[in-house]
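Left out: one protein chain. Kept in place: all the others.
On to chain A.
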Amino acid sequence: MTQLHDPSPPAVQGDATVRLRADQVRLGYGDRTVVDGLDLDVVAGTITAVIGPNGCGKSTLLRALGRLLKPSGGQVLLDGKRIDRTPTREVAKVLGLLPQAPSAPEGLTVADLVARGRHPHQAWYRQWSADDEDAVAQALEWTGIADLAERPVDELSGGQRQRAWISMALAQGTDLLLLDEPTTFLDLAHQVDVLELVRRLHAEAGRTVVMVLHDLNLAARYADRLVAMRDGQVVASGGPAEVITEALLEEVFGLAARVISDPVAGTPLVVPIGGHARST
């Protein structure tokens, strides 16, 4: 537990709208509490990256924000209303989410996967409306996989597959997106690829994104706001330059590192010291 930082909610900048708010949430699985008394505001039109060491409760928090996990204390508010009291289908029209390592049944085509994203807008008698088709076609165009539409998802490369899943979340037509480690299992080039896509979604389509990321340098580069967690608590939150500091890396990750300016983007760049401090 940290004593250094005040866990009170971060101030809302100006009159920006809070889309998603965690209010003193307590989260856990069975008897095990992972997150306790956490506050978080997600402001409209931002990309928020949640960072922190393994097991700090990042994904648990994201699951709670996406109403996959019901808090045992406190509440999650979506546009000011309790998310657990809003019909799940209504939530799905506003908030899309991509779980960590999702799996598709064998043989499912990319088009059928992406079309599944239209579920909240469909009914048994309305399974493929013109709106559905437009949304799916656009989602495929956006992620650049329209030419893969008829390929089975299980035959795609890791990067293509992740694009297909993001397309599904896009086809859902929500302006709020929660992505749980969208870059896991991808090589660096494909990680950058996916995050560029996220940034375009934000910049060109005005999506509000919350994502859990492992790579601090990519998080610093692609997010407007970082939320650093340790032991189920928010230790720091704010712009990348405010959050990624040598003191915080030591405190949150127990990592001795230098922080320099990223020569390309000017964002903070973490250079771990490791054994080199002693050998040189």
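Going forward, a contact is a pair of C-beta atoms (placed from the backbone, for glycine too) under 8 Å apart; a residue touches a chain by one contact, two chains touch by 3 or more; residues count from 1.
Quick note on the criterion: contacts and distances are computed from a predicted model.
J.: The chain dropped from view, which UniProt name applies: "Iron chelate uptake ABC transporter family permease subunit", "Tryptophan synthase beta chain", "Exo-alpha-sialidase" or "Septum site-determining protein MinD"?
T.: "Iron chelate uptake ABC transporter family permease subunit"
J.: Per the definition of touch given earlier, which of A:S72, A:S129, A:S157 or A:S261 contacts the omitted chain?
T.: Going through A:S72, A:S129, A:S157 or A:S261 one by one, A:S129 is the residue touching the chain not shown.
J.: Among A:T46, A:T60, A:Q172 or A:T267, which residue is in touch with the absent chain?
T.: For the chain that is not drawn, the touching residue is A:Q172.
J.: Could you tell which one of A:P99, A:G239 or A:P272 touches the chain left off the display?
T.: Per the contact definition at the top, the residue touching the missing chain is A:P99.
J.: Can you name the residues of chain A that touch the chain not displayed here?
T.: 29, 63, 66-68, 87-93, 96-99, 102-109, 111-112, 114-117, 119-120, 122-142, 146, 149-150, 169-173, 204-206
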